[in-house]
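I'd like to ask some things about the structure below.
Here the complex is missing a single protein chain, while all its other protein chains stay put.
A and B label the chains in the order they appear, each numbered from 1.
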Amino acid sequence: MTAHILRMVRTCVIDVMASDYVQMATLKGVPYWQLVFRHMLPNALLPTINLVALYIAWLLGGTVVVEVVFNYPGLGRLIIDAVSDRDLALVQAIALILAVLYVGFNLAADLLTLIANPRLRTMRV
Amino acid sequence: MTTAISSSEPSRSRSARFGRVMLEIAMRPSGLAGLAIIAGHIVLAVISPSIVPYDFTTQNSQLVLTNPSAEHWLGADHLGRDVLTRTMLGGRQALVISSVGTLIAVLWGGSLGLVLGLLGGRIDDVVMRVVDAFLAIPWIMFILLIIAVLGTGDFVLIPTLGFFYGISVIRISRGATHDVVARDFITAARARGESTWTIVWREVLPNVRDVLLVDGAMRWSWMILAFSSLSFLGFGITPPTPDWGLMIANGRSYMAVAPWAVLGPIIALSSMIIGVNLCADALAKTLGIDRAQKAPV
Partner (left out) sequence: MSDALVEVNNLSVGFTGGGGATLPILRNIDLSFGKGETVGLVGESGCGKSTLALAMMGYFKPGLRVLEGEILFRGRNLFDMDDHALEDIRGGDLGLIPQNAGQALTPTSRIGRQIDESVKLHTTLTNEQRRERVIELLSQVRLPEPEELVERYPHELSGGQQQRVAIAMALAGEPKVLLLDEPTTGLDVTTQAHILELLRDLAAETGTAMVYVSHDLGAIARVSHRIVVMYAGELVLEGPARQVLMQPAHPYARGLLMSIPRLKEAVVPASMPGRPPPPGGAGHGCGFVDRCPMAEQRCRDERPALQPTAVQEMVRCHFHERVEQLPPPEPPKRPDRPSLDEADCILRLDDVAISYAKPSIVDQILGRQPDVTPTVDNVDLTIRRGETVGLVGESGSGKSTILRAIAGLLPARSGTITYNETESLNTSVDDRDNDLLRRIQLIFQNPDASLNPRHTVAELLAQPLRLYFGIRDAELRNRSIAMLERVRLGAHYLDRLPSQLSGGEKQRVAIARAFAAEPELVLCDEVTSALDVSVQAVVLDLLMELQADRGTTYLFVSHDLAVVRAIAERVAVLYQGRLCEIGPSDKVYDLPSHPYTEALLGAVLEPDPDTAPTLVADDVVELSPPAQGCPFQRRCPHRIGEICDTDTPPWQATGNGHAIRCHIPPADLARLQKASGPTVVGDS
């Protein structure tokens, strides 16, 4: 997961560093670190927000293997056991919880992206 | 806008292009390593039945958890079966299931994404909401449900994995199609009066193909891991067929005493996944595609 996020951020940073506005800021005389934090990061991290939100949602239900290996009492393991035991009610419950969490995190991600990216805020036809 | 390939003589024939891509991948160190590893595993999968020293089902209670020795290079597992044999054979199922599954995933997800990207409008909105709903389900649960209903076995696993992973491909394919459709050459084709089919096949597909290829390569490695995880959890392969995931699960309890029983499959599984990843990486760089995938699944 870290690796994935790392790659994502890396690609975005490379893209942004090559962009016109970073070049412009450099040519404005903005010192390096100010450039990084004020011009580069806010733009580079935008796509990452979505990814991180998805990952958080995934962490809640998709890490079954880890839970089994390390014996964590997690939702993923619970659902496996529920399926094995044919405990339908539990399966339904967990499914509902996971769905709500997923939708919730996606919504949060969308809202965060809206806050971070001013272009999306003022929609002009 | 330059791609790494199209510098010198472009050739129409698909095999020539394939050859050139392979060559470029092999020229990168990561690509070379990846190709070598994959090739090694494929060769192993093909020839292993003929070269394994023992039968993988033979249980020998006297050899339970013995250390590596001259007769058993990797020792024996908890049922006395030769670990080396089982390791060499363990990748076959994984390879077959994952590659066929990936193919299904890319084909069906890619096509649907293409269609949605072209259609737009209401249908696109509705279907994408359904896709989002599917993505909300953790894969394990989905597959478990199917297994609970249909049982395990290749004919269940392959389509299931293919279907599920294909859903994420829809997103990628749709995104790539959106990028292509907005460009003037599509409008030009429409203005000429080309049929929709011609536009899709001749104009859109060649531009979307590369993205799908790279995504497919990455998805293959995930698919291998997913399948092995399923086996690990006991939902994949039916014993006694050897499989790395299953071997790791079984050998886990004895790791303190007999680590080699899991070492073999661990190294084998990791190396295959790494090999595929390296190849996918090199492919992405060669084709000039941004590697970062937008969805973690």
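In this section, a residue touches a chain if its C-beta (ideal position, glycine included) is under 8 Å from a C-beta of that chain, and two chains touch if they have at least 3 such contacts.
Everything quoted here is computed from the prediction, not taken from an experiment.
**Q** Looking at the whole complex, which of B:D82, B:E203, B:D243 or B:D281 touches the chain that is not displayed?
**A** From the options B:D82, B:E203, B:D243 or B:D281, the contact with the absent chain belongs to B:E203.
**Q** Please identify which residue in A:A25, A:V66 or A:L112 touches the non-displayed chain.
**A** Considering the complete complex, A:A25 is the one touching the chain left out.
**Q** With the full complex in mind, choose from B:S69, B:T187, B:S253 or B:S270 the residue touching the hidden chain.
**A** Touching the chain that is not displayed is residue B:T187.
**Q** For chain B, which residues touch the unseen chain?
**A** Considering the whole complex, chain B reaches the absent chain at 1-3, 6-7, 9-10, 12, 183-185, 187-194, 202-203, 206-207.
**Q** Could you please point out the chain A residues that touch the chain left off the display?
**A** 18-21, 23-32, 38-39, 42-43, 116-119, 122, 124
Rule of thumb we're sticking to: only the chains that are shown with their structure count from here on.
**Q** Using the touch definition up top, name the residues of chain A that touch chain B in the complex.
**A** By the definition above, chain A touches chain B via 1, 4, 7-8, 10-12, 15, 47, 50-51, 54-55, 57-58, 60-62, 64-65, 68-69, 76, 79-80, 83, 86, 91, 94-95, 98-99, 102-103, 106.
**Q** List the residues on chain B that touch chain A in their complex, please.
**A** Those in contact with chain A are residues 132-133, 135-141, 144-145, 147-148, 229, 232-233, 252, 290-297.
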